[in-house]
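To start, I am sharing the structure in question, which I have written as structure tokens.
As you look at this complex, bear in mind that one protein chain is not there, while each of the others sits in place.
In order of appearance the chains are A and B, and numbering begins at 1 in each one.
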Amino acid sequence: MPKIPLSELAGAIDARLEGDPAFEVSGIAPLERAGPDDLSFLANPRYEAAALASAAGALVVGRDFPADGRNILRCENPYLGFARAVAMLSPDPPVLAGVHPTAIVDPSASVPPSAAVGPLTVVGSGVELGEEVVIGAGSHLEDGVRVGARTRLFQRVTVHRGTTLGERCVVQSGCVLGSDGFGYATDVDGAHHRVPQRGGLRIGNDVDIGANVTIDRGSAGDTVIGDGCKIDNLVHIAHNVRIGRNAMIVAQVGIAGSTVIGDRAILGGQAGIIGHARIGDRARIGAQAGVIGDVPAGMEVSGYPARAHRDQMRAHALFARLPELFQRLKRLEDRLP
Amino acid sequence: MPKIPLSELAGAIDARLEGDPAFEVSGIAPLERAGPDDLSFLANPRYEAAALASAAGALVVGRDFPADGRNILRCENPYLGFARAVAMLSPDPPVLAGVHPTAIVDPSASVPPSAAVGPLTVVGSGVELGEEVVIGAGSHLEDGVRVGARTRLFQRVTVHRGTTLGERCVVQSGCVLGSDGFGYATDVDGAHHRVPQRGGLRIGNDVDIGANVTIDRGSAGDTVIGDGCKIDNLVHIAHNVRIGRNAMIVAQVGIAGSTVIGDRAILGGQAGIIGHARIGDRARIGAQAGVIGDVPAGMEVSGYPARAHRDQMRAHALFARLPELFQRLKRLEDRLP
Partner (left out) sequence: MPKIPLSELAGAIDARLEGDPAFEVSGIAPLERAGPDDLSFLANPRYEAAALASAAGALVVGRDFPADGRNILRCENPYLGFARAVAMLSPDPPVLAGVHPTAIVDPSASVPPSAAVGPLTVVGSGVELGEEVVIGAGSHLEDGVRVGARTRLFQRVTVHRGTTLGERCVVQSGCVLGSDGFGYATDVDGAHHRVPQRGGLRIGNDVDIGANVTIDRGSAGDTVIGDGCKIDNLVHIAHNVRIGRNAMIVAQVGIAGSTVIGDRAILGGQAGIIGHARIGDRARIGAQAGVIGDVPAGMEVSGYPARAHRDQMRAHALFARLPELFQRLKRLEDRLP
């Protein structure tokens, strides 16, 4: 790792330096394990004691952390400041531009010299890769796929035809983008006939997609993932779903077909959203919640079926007291024979 | 897309034409986005207003849609009619038969000239592919696997030894078929010892399997997926499960070991079924339901632990009123001191 003086880090992450400007850090570590050459951070006040006890050489902290004589980089948003510092102290390993000799690239594909196409990949006809795109080993891009500048696909990603990816996205290993949605018409004998899925998948800029995620193409129109969305591992997004900007979708969430998710919505891990629902901007869906209808903008819901989180928690507390409730009811009944 | 006159479409999808037999459609689109060259459809009466307002050049509709002067293809089952029309208007892209030079095919494998074996695939010894089988790029078929005619594996599918696939199946990208089941014998020290999984996996005809699905081989006998089953993305099916014909299994469902699922059962998204259970024919398991025992044929269940859906919904409505209930009880108690 490079050694970077605090004065330089402070400028780069927009922090106020309290301490020795020439002090150099060369690593990053959590509070408990940081040593005198490491940078660590405190974003959650709950861990303030751990921060005060930490051996870290320097800390990124928020406005309220007590000045205790050590090297401090004070930020409005210490977690964001730390994120930027990590990117400087520990940059992504460099990727060599060029097409690996084992890559199978259709001659009609457009691959700029700054792009890196990894070994054992398949790049179909008419594919367009932007500047500095990285296609990880074992990935497959079907005909006509478009990938925006500086987007990186990790290993073993499948991108089906009709899919467009924006700029600066990251798609982790094992993802399937643009798979056929689950659409069947059932006949009188109970046999299910495929409804050919002919829509596309449009993924905006700065979208991150975790490992082994599946996102279906639209059935006739497109499935749409808005700019800045972050999607965790093993999430399933069905056909025709439309997601706004900067939504966060935690691991193993499932979103059924044609549902619309608003900007900055947060979907907790393993939550499930019914099809054809509208989830408003900044709605918060609790982990494991089962959403069976619309959720207004800004609302926090949880449980199954999902309701306002506060009401749900209150009812859950009383649910635990059901045995007591039945006893009290019985006592009353006994007194009114 | 080809242009097809309505007279031809009507005959092919078994519809009654009301309108201009020579009118040609060349595309498909949802009601709101369809233009004058597009075919659209109305299957759910809830969207009748959208259908009446649609600019679609022709509509596939059911028996009750009002004749409003436009071009109509009237069907008993309009969604099925539309599915067939889409297949005509927008056929699957053609696949070139033959073995890609980068495919690694064991000389003892049986690959008819009509089959297509994609790049960077591995086809083991004794594998038997039927006519017009398609093996997608990056897929791996272990020794002895059999694949029925016209079945298509998309990219990066793993098929372990002991697996047989029927005809006309579709297996989407990232699936793992015939993985080792989760079987361990625990010793007195708490160490878990593998029980070698030696059964197979038999998949019937016309089975569709979504992206990144995992289906385990049997432990000693076989895991069985019946004809016509449709399985959505990220589903897990454990060892020794047996599923009847035409079941529908929505995304992220998990079915534990040795459970038996009846014909035409429907399992909603994220539902979980305990091991060794019997789910009857045409049973309906709600999304996210947690089934901890048998479900009789035809029954609809939901919730955790899963119970009759109607009862469950009634109890859930009262669950929300628990705060009121406790208050009312308290009031009664106060009056009977």
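Quick notes on this structure:
Operating definition for what follows: a contact is a pair of C-beta atoms (placed from the backbone, for glycine too) under 8 Å apart; a residue touches a chain by one contact, two chains touch by 3 or more.
These numbers come from a predicted model, not from an experiment.
In the complete complex, the hidden chain is touched by one of B:A10, B:I72 or B:L120, namely B:L120. Residue A:G228 is the one among A:G166, A:G228, A:G257 or A:P305 that touches the chain not shown.
Checked against the full complex, the one of B:E18, B:E132, B:D216 or B:D232 touching the unshown chain is B:D216.
In the complete complex, the hidden chain is touched by one of A:R70, A:R156, A:R217 or A:R284, namely A:R156.
As for the chain not pictured, it touches chain B at residues 104, 120, 122, 138, 140, 143, 156, 158, 160-161, 174, 176, 179-180, 182-188, 190-196, 198, 212, 214, 216, 219-221, 234, 236, 238, 252, 254, 256, 270, 272, 274, 290, 292, 304-305, 307, 311, 314-315, 318-319, 321, 325, 328-329, 332, 335-336. In the full complex, the hidden chain is touched by chain A at residues 28-30, 33, 40, 43, 77, 79-84, 86-87, 90, 92-93, 102, 118-120, 136-138, 154-156, 170, 172-174, 206, 208, 210-212, 228, 230, 232-234, 245-246, 248, 250-252, 263-264, 269-270, 287-288, 303-304, 316, 319-320, 322-323, 325-326, 329, 332-333, 336.
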